[in-house]
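Okay, handing you the structure first.
Omission of a single protein chain aside, the complex is shown with its protein chains in their original locations.
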Amino acid sequence: MKNKIFFFILILLSFVLSFPQNETVKDENGLKLDPAILKEFTIKDVRDDDGTKLEISCQKILEGENYLFKLYRKEENDTTLKVVKTFNSFPVKIVDEGLSYQKKYDYYISVTDSLGNESEKCLITGSVSPKPNLFRTEKTILLLMIIVYTAIIVFLVESVRKGKDLFVRKISGLDTLDEAVGRATEMGRPVLYVPGSSTMSDIATIASLNILGPVAKKIAEYETKLIVPNRDPIVMTVAKEVVKESYSEAGRPDVYNDNDIFFLTDSQFGYAAAVSGIMTRERPATNLLLGMFWAESLIMAEAGNTTGAIQIAGTDAVTQLPFFITSCDYTIIGEELYAASAYLSREPLLLGTLKAQDYFKGFIIILITLYFFILLISWLTGGHIVFLDKILEMLRFIFKS
Amino acid sequence: MKFINFINNLDKRWIYLVLALCIIIPFIFPVGFPMKTTPPVKSIYDFIEDSIPEGGVVLIGADYDPSTMAELHPMAKVIAAHALSNNLRVLFVTLYPQGAGMAQDAIDNVLREWNKSNPDNPKKLGKDITLLAYVPGVSAVVLKMGEDITQTFNEDGYGNKLSELEIMNGIKNYKDINLMVELAGSSVVLTWLIYANGRYGLKMGIGTTAVSAAEYYSYLQSKQAIGMLGGLKGAAEYEHLLGKKNVYGGRKDASIGMDAQSSAHIFFIILIILGNIAYFVKKKKEGK
Partner (left out) sequence: MFVRRTLPLLVSAIFGVALILQFFVPHPASKNFYNMMLDWLIIVSAFTYLIAVQSTVELHVTKIKRKVEGWQYSIIVLVSLFVTAALGIFGGAFMPTTLWMKIFPSVKPSDTTPLMYTYLYMQMPMQSTIFSLLAFYMASAAFRSFRARSFDATLLLITAGIVTLGRVPLGEFIYKGLPDVVEWILKYPNMAAQRGILIGVQLGIIATSIKIILGIERKYLGGGK
């Protein structure tokens, strides 16, 4: 008997609990949204945006209800209501996008029961308009990094200008450039300069054109023929200017031939085939392959290797470096390509930036090492030291930024 | 010793000839070794299979030309077919004029094969799949797409207004694209990763040549790309996965080439071993 009573009470209790007991929605006159819920809704502007987003949220906890809520938006001087989102649980956070900061918006909410009856649409709050922001706060660290890096560069450039001596390690690939050009002169054969397969938006191409300047000057002094085939029309135009200026600077504008710097094709392997053809036909004594290269690198380097030319290659494309190392006499690896301009000219201003690169690299190494050791200690101690976790979190934030 | 001298003075052309035979013979007498699917390939497959709702959009970047088509074209076809099999919309985009021809060929091929094997669920150009018109500017195009795709291209590759195409319903910018798979053998992959993923948060997968594949592993670990198809093997693995679904009857171009690649790789290893034997014998002799 006792069990039966207990069972009966249990059933009754479950009925009571499963019944919508929240203050939600129904009264004698039909479906109506509880003003208490409405009060909980907030509308605020989304930070760090262009004034096109508003965030509508409600922290109220409401579960187990079989109702559907609809959020509507209405422009201030308009009569039509547009559905922003339909949802069925609380708390809720909705970001309404695609708005204009020059307009004001009203937001309404309604509730629909399982039979499809929709309540009256209730205004959440007065008119709101999104605000455009002037700064992305989440990018502060990135901006700081740029400022610090630029400041270090400017500071070092200034100190070099004042006469501070900077040590730059030997880069054999660049040291040999003179010798390679000299060899072509001795043999009476041309020098082939390939500025890579990429466009001007690739900094490696700009770095390559920076090397082309001093090389062309040397070639003009020796009166050797220089061939520069291009894959990109803009690169070709810039290369022409660089060579023309260098020839003028060397006092030999008469030796410059506009047709020696030309466009081949924008096809990656068509370009490689054409360059290989030039290597075989013209038999340059020196091939300089400097810039950005991809899968076509080996085709050019091997063709040059077959003709017996002295080859100096340089790229920051990591996967192509092994091919250049096997097929060329000297290879300029990664960042050495960017250092080339300063290295060749020994211009104090440019040398200053090299040092800045080193300092920043040191800073990154310190951060990575610090992260590694703290992570190791945290792992060894089972992650119980809150202080370490905070530092890790901070470092992760810096890396992500 | 005679053999060592022969190896040391071997004419390159003999190597070329044997390599050619190593590649041709398996096409005539295929073996068909079983294949394991690697995680980078599976994660792209799983994402298209499970994480994109019906009607979602897959953008395929056809930034390759006929030279690298042997490795990349099978990827374009198999990914497009997979997306269609899940009733997703497929947009092809190219940043290079040569890529437009490749994309057009892939669309033609996939549509033909799909409609042949699924007459009850036919797919239509302009409704389920299309190619965005070629617009010059490379990185500028990638950035502009992040703002407004229709404004960037105006038309599809066939001259139809994008705003009037059914496939473009609800697509404004990268926010409306569920996945982008960039197929290229050049650093244009990085352009997409830096500008589309880095700046606009576009979810990306990579398809690249075997030569360049090693370069992109760091982007997989940093989760800038969800997965990668590296070279012919990557494409073959994907074909194998889609084959299990049994919905698409297209030719398995990549899988057919795997035997030839196996024998070529073995030949490479033999060459390296022979080269080293000759080197050590010569060194020993010179040491004496």
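Chains: A and B, in written order; residue numbering restarts at 1 for each.
In this section, a contact is a pair of C-beta atoms (placed from the backbone, for glycine too) under 8 Å apart; a residue touches a chain by one contact, two chains touch by 3 or more.
Given the structure is predicted, the values throughout are model-derived calculations rather than measurements.
Visitor: Which one touches the absent chain: A:S159, A:T176 or A:Q357?
Guide: Residue touching the absent chain, from the options given: A:Q357.
Visitor: May I ask which residue of B:I52, B:A100 or B:I149 touches the chain that does not appear here?
Guide: Of the listed residues, the one touching the omitted chain is B:A100.
Visitor: One chain is left out of this view; which of A:F87, A:F263 or A:Y371 touches it in the full complex?
Guide: Once the missing chain is taken into account, the touching residue is A:F263.
Visitor: So that we can see where the missing chain sits, which residues of chain A does it touch?
Guide: Answer for chain A: residues 48-52, 101, 132-136, 139, 142-143, 146, 149-150, 153-154, 157, 203-204, 206-207, 209-210, 213-214, 217, 232-234, 236-238, 241-246, 248-249, 259, 262-263, 266-267, 269-270, 272-273, 281, 295-296, 298-299, 302, 316, 318, 323, 326-327, 333-335, 337-339, 341, 345, 347, 349-350, 353-354, 356-357, 360-361, 364 touch the chain left out.
Visitor: What chain B residues would touch the chain not displayed?
Guide: 10, 12, 15-16, 19-20, 23, 33-36, 38-39, 65-70, 98, 100-101, 104-105, 131, 135-141, 143-144, 147, 152, 157-159, 210-211, 213-215, 217-218, 220-221, 230-231, 233, 258-259, 261-269, 271-272, 274-276, 279-280
Basically, only the chains that are shown with their structure count from here on.
Visitor: At what distance in angstrom does the C-alpha mean of chain B lie from that of chain A?
Guide: 23
Visitor: Show me the residue ranges of chain B that touch chain A in the complex, using the header's touch definition.
Guide: Result: residues 65, 67-68, 96-98, 138-139, 185-187, 209, 211-212, 214-215 of chain B touch chain A.
Visitor: Given the complex with chain B, which residues does chain A contribute to the contact?
Guide: Per the touch definition, chain A meets chain B at residues 197-199, 201-202, 266-270, 292, 294-295, 317-319.
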